[in-house]
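Excluded from the complex is one protein chain; the other protein chains are retained at their positions.
Take a look at subunit A:
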Amino acid sequence: MPAPIRLRELIRTIRTARTQAEEREMIQKECAAIRSSFREEDNTYRCRNVAKLLYMHMLGYPAHFGQLECLKLIASQKFTDKRIGYLGAMLLLDERQDVHLLMTNCIKNDLNHSTQYVQGLALCTLGCMGSSEMCRDLAGEVEKLLKTSNSYLRKKAALCAVHVIRKVPELMEMFLPATKNLLSEKNHGVLHTSVVLLTEMCERSPDMLAHFRKLVPQLVRILKNLIMSGYSPEHDVSGISDPFLQVRILRLLRILGKSDDDSSEAMNDILAQVATNTETSKNVGNAILYETVLTIMDIKSESGLRVLAINILGRFLLNNDKNIRYVALTSLLKTVQTDHNAVQRHRSTIVDCLKDLDVSIKRRAMELSFALVNGNNIRGMMKELLYFLDSCDPEFKADCASGVFLAAEKYAPSKRWHIDTIMRVLTTAGSYVRDDSVPNLIQLITNSVEMHAYTVQRLYKALLDDISQQPLVQVASWCIGEYGDLLVSGQCEEEEPIQVTEDEVLDVLEGLLVSNLSTPVTRGYALTAIMKLSTRFSSVNRIKKVVSIYGSSIDVELQQRAVEYNALFKKYDHMRPALLERMPIMEKTATNGPTEIVQTNGETEPSVVESKHPPPVTQPTNQVTLISQSFNYLLLLTLCLGIPPMTAYNKNGLKIDFTFERANPNPNIAVITIHASNSTEADMTDFVFQAAVPKTFQLQLLSPSSNVVPALNQGTVTQVIRVLNPQKQQLRMRIKLTYTLKGSAVQDLAEVNNFPPQSWQ
């Protein structure tokens, strides 16, 4: 069998493939060869084959059949084998497969190997992907290596210990003794990893935190040496000595100094020194400054130091480097709660960042701007934010609009300003506002009684310009429906009243109904608005005509409304003014979270409403439901026309009563409920009720509640019959009853002719 091809040869070959299919073919061929080679347990080329497999895995092809081979490589004596084996284990295995536990013994042996690079491989693998079980088994070995004087192994053991602690926090205690003199090391690798280990322990355990506070002076000293030391070629980055270690120490100091006066005091000087002396021309210096600022803000630093920190952030904001500006905005967002006034000083710079070209910066600036809005700066800030809303990308518009609404609600200096602001949002970003803003806005408008005329006028003018933004159109329709009378009478105080006739208003609303731009919901608003104007305008005939046209609309929702409004004109005209009168002030029942509106007007027949339908007034949704819409025609729906019940059949102990309902807007359908009761001593089982009607009628029989009529009137069987009577003829019915009583089957036929006139007229 020829030797399997070399890794680089394979890579070269695969790269010549011109199509995905060609590549797949090559890979499949090679995988097959590798598989058979694995089956032959070939030691010499196992390493080569696994390496190839890892390459193919990186291209996205499955390589699970190589997992066990990795284990065999790890167990081999050759360093080359171990190196590839451990790499394969880290790439192909994870703690989800049981197979990985087989590694534990190999790793244990390798942790005690005579060659430090083998020990290093084992520590690395354990520290990157060791599962909790493996960590538990091998923690002792790691702890031993943490105490070695070999700095190469010590630093690896330290990070391995970090991983062990992350996986099995209970094991943290056992590493405590080994940490005793970690910071006395000269080797930067060990120092750095030790600081990481100490940080991890302090973050996880308040006891450890208290214990390690005594290290603050030592850490301060190390940091000082790094800053003051001369050039060190090994650790130098653009003139700064080991920035990685500096940042880690600053982070540990932050954790140690938090909520501790003494520690914070001990680090004040060094922090001030770093903050003022660090070179800021390159990214690396700014990285250290950034960490310093975070530390200053988190510990109990004196106010002078805090101001210094915020000023550094302010300078960052003016930096040309985008990354620095981004980081500054993020930090300021974190500190705006605690140091609000200090951050306010940089407000104008922050607002300028809204105009930045970078998307990440814009978003941060927007969040920060909203956090900075208060009663004093609301007018100025809102101007900037609205300008931003105009020009920003669509991904920002929804959040920005919500932010504007929230800020306006909290800090609006006047009702007119509030309404103007909301109008501005609706006209510029109207399609991006959240669903609940429409009811919220309507509630706001309703409650600003003195602004009704102004509001409806502005909304009307906005409609003349643009009817494409649905939330705006919906609010406008609603307002025109409510306050149309103010519009035509020209009563506006806040601005020049416009001259508009009833017909012009109706033109606009009808335009909404026919426009392709209007959604079904919007059309519903428009139709209802038109209907409401019938009690406010004099052109009732025109309105009647529009409403009757939509009685045959294919949109079911629209059709239903139109039919009901028609009925309102025809049969319930006396109720129309009451139903369509002006909405009262709505109270919000909840102040935070989902808001519900409770309708507080005590309008007609509330008891009827309650008994017929679940009250729509308190729907527990996250959005405020606009019940003013549903309420008016729901009332219609639920008007119960009281028709007296009748007895249809009463023989041999079986009595059948009919009750009537017309809980249906279609006056041609009678809904009859039969109630069968049994006064004999025994149950009537297998009870079946059948009915037939004359040809001009149609009948629908729904399922009965049961087919056993209990004895001695202990219960009834009910069943619903729906009768369609389009020609309004006198209702007649033939019924057939079958049941079993005391073992014998009973059958009877009867005619029912005594229907009350109301049930079919």
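Everything that follows uses one rule, which is that a residue touches a chain if its C-beta (ideal position, glycine included) is under 8 Å from a C-beta of that chain, and two chains touch if they have at least 3 such contacts; residues count from 1.
Assume contacts and distances are computed from a predicted model.
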Hidden subunit of the complex - UniProt protein name among "Auxin-responsive protein", "AP complex subunit sigma", "tRNA (guanine(46)-N(7))-methyltransferase" or "ER membrane protein complex subunit 4": "AP complex subunit sigma"
Candidates A:C160, A:I299 or A:A342 - the one touching the absent chain: A:C160
Chain not shown: contacting residue from A:H188, A:H346, A:R561 or A:K655: A:H188
Candidate in contact with the missing chain, chosen from A:D98, A:E234 or A:D465: A:E234
Sole residue of A:L68, A:A210 or A:V359 that reaches the chain not shown, by the stated touch rule: A:V359
Interface residues of subunit A (partner: the chain not displayed): 6-8, 11-12, 15, 47-48, 51, 54-55, 58-60, 78-80, 83-84, 87, 91, 94-96, 115, 117, 123-124, 127-129, 131, 152, 155-156, 159-160, 162-163, 166, 188-189, 192-193, 196, 233-235, 237, 242-245, 247-248, 251, 283-284, 286-287, 290-291, 322-327, 357-361, 363
